[in-house]
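What follows is one structure encoded as structure tokens, with my remarks underneath.
A single protein chain has been omitted; all remaining protein chains appear in their positions.
Up next, chain A:
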Amino acid sequence: MNCREAQECIPLLWDAPPTHPRRILLEQHIETCPYCAAEWSLWQESSQLMHDLKEEISEERAEVINVKVMERIYLESPWLMPGDGKSAGTSAIVRHRLSLWIACFLAVFLSSVLYFTMFRTPADITVAQSGIVETGVAGSMEWTSTYPILGSEGGIIEPLVVNMGPTHPQYWMMLSMLGVGFAVFSLTRLNRYRRS
């Protein structure tokens, strides 16, 4: 190996294993060539200086990061918290009861939807109870309204009142949805209190 080859090889073979055939050749050349030996020592010195800059991190400082990360995970995803989180005795009973409530409300909702779609009440009863006024058909002369028109005597017109009671499926649909909403809200609040 001559000096030019050695100069090219030094950066490449710097961290090659000592048994590497080209490194052996390089080291043999360095022993006989002071110029390449000086170059080699420059590499050694710069490498040593780089290693002197190495940051040593203490276990305590690294542990702070560990705690921070775990806290952040549990803060942002409280349901991942181990221990008495999900399986707490009292909250499990509450959860069970709330789930039953939700199931009941959903059943009521489904029944009322089915009733509403399959067993529609007669038109005249709907008009009478809900206050929905029939519409006219354009081009037809036979249309007559059942809604009492008060005329234009200048008096106060009665407001339309939706007279919907427990006999109407819509009533139960709304009620059950409110129930589900309330149960879900309670579950979320309970979860938050448990974590805090």
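Everything below uses one rule, namely that a residue touches a chain if its C-beta (ideal position, glycine included) is under 8 Å from a C-beta of that chain, and two chains touch if they have at least 3 such contacts; residues count from 1.
Here is the rule we go by: contacts and distances are computed from a predicted model.
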Choices "Branched-chain amino acid ABC transporter permease", "tRNA N6-adenosine threonylcarbamoyltransferase", "Phosphate-specific transport system accessory protein PhoU" or "RNA polymerase subunit sigma-24" - which one is the UniProt name of the chain not shown: "RNA polymerase subunit sigma-24"
Residue, one of A:N66, A:T117 or A:T188, that touches the chain absent here: A:N66
Residue of A:L42, A:I93, A:L114 or A:V184 touching the missing chain in the full complex: A:L42
Residues from chain A at the interface with the omitted partner, ascending: 11-12, 14-15, 33-35, 37-39, 42-43, 45-47, 49-57, 59, 61-66, 68-70, 72-74, 80-82
